[in-house]
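Here the complex is missing a single protein chain, while all its other protein chains stay put.
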Amino acid sequence: MTKTPPSHDAGPIRMSLSSRFENIELAQHLCGKLLDGREVSEETKHWLLMALREALANAIKHGNRQDVSKRIHVEMDVVGGNLQISIRDEGEGFDPATVEDPLAPENRLKTSGRGIFYMKTFMDDVRFRRLEGGGMEIVLTKNLGSGKEKEGNRT
Amino acid sequence: MTKTPPSHDAGPIRMSLSSRFENIELAQHLCGKLLDGREVSEETKHWLLMALREALANAIKHGNRQDVSKRIHVEMDVVGGNLQISIRDEGEGFDPATVEDPLAPENRLKTSGRGIFYMKTFMDDVRFRRLEGGGMEIVLTKNLGSGKEKEGNRT
Amino acid sequence: MKANVREVQGVAVVDLKGKITIGSGDVQLREVINGLVEKGKKNILINMQEVTTIDSSGIGELVGCYTSVTNKGGKLKLLHLPPKINDVLTVTQLITVFDVYESESEALATYAA
Partner (left out) sequence: MKANVREVQGVAVVDLKGKITIGSGDVQLREVINGLVEKGKKNILINMQEVTTIDSSGIGELVGCYTSVTNKGGKLKLLHLPPKINDVLTVTQLITVFDVYESESEALATYAA
């Protein structure tokens, strides 16, 4: 099958997955496919897929605590040149304000605590929202044409 | 990313798409990805993805009549070596008994009417169900290891 | 889908490339063939070698093209059918409807008869 650039935005894609780490790549793959035929640099794509991976890992691990009966809900959409991805879990939620800074000297050598930092580094915008029925939503946004190649990207 | 064979069934994957033909390939792609690392022949994969394409095309065209505000709901799952795909639309539904046989001499040269026939040829089982709230569900099943290579496959 | 038309020995050879599927290629195929018919071309050979995917809509259009060319007293034949497209035509008993060739020169010769 050949790549055909989408003539217009194809509308939001929603998917839901059971809480298994193996499913992270399926979602990443679908997101990559969604960008096919769009003018997105390989760099931009690489980093936003890493941010997506981190958000999914958190939803599966911290949110749904790997309870395979709980699901992860992903919605992806490209609107006006911005990719927006929402990741929802069915967990207890958390207060993002309590998350520690992984760059603080006392945290630098910790074995965890870098996921959200990576998301913020590689995306243009990261928003958290506690859901009414429990669970957390995280919304990642990236301008696809911005060429905003933050610190994470080489020149 | 390297292929790792899934150690167990990863649970149902659900996705929903707006009613655009461009989205057919996204769903096909996800289904193909779901089979990655499983022992499925390229032949089997090819034909089941064609059946999926036909079901999606019908849901978008006849079901939702390309109304982009209506959605197509796809659920894929591998259970006990069987791939099962459910495709639901938000249309009016139809009575499968009224569908004509494309092999009947008077239909042989018609420009349409072969989609369901292809699904039945290439899948092990095809079931239709009218949904309560309107719309149609079609469930396609294929045994991944059967090597049932029906007439459609060359020897 | 991409279509390129060559005129060889009085036959319009249509090289198709890519997908002939719903919403992408199916209508286009019909337009190309109708365009040729309107220009008075009666001998049409469709080269399917580089067609990567076809679905029931694409098959439907192919049959539609066959009918409109035949109705005008022309001949529409197929060249280089990829194995899987051959299968798709076979199961719907269309393979006997179309004249299918493996060699372009052989196919072209049949129009002269």
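A few points about this structure:
So that you can tell them apart, the chains are marked A, B and C in the order they are listed, and the count of residues begins at 1 in each.
As a convention for this text, a residue touches a chain if its C-beta (ideal position, glycine included) is under 8 Å from a C-beta of that chain, and two chains touch if they have at least 3 such contacts.
In this text, all values refer to a predicted model and were calculated from it rather than measured experimentally.
Although one chain is not displayed, its contacts with chain A can still be listed: residues 20-22, 24, 46, 50, 53-54, 57, 61, 102-103, 108-115, 117-118, 121, 151-154.
Everything below uses one rule, namely that only the chains that are shown with their structure count from here on.
The central chain of the assembly on a C-alpha centroid basis is B. Look at the CA centroids: the one farthest from the centroid of chain C belongs to A.
Shown for chain C are the residues that touch two or more other chains, namely 24.
For chain B, the set of residues that touch two or more other chains comprises 20, 22.
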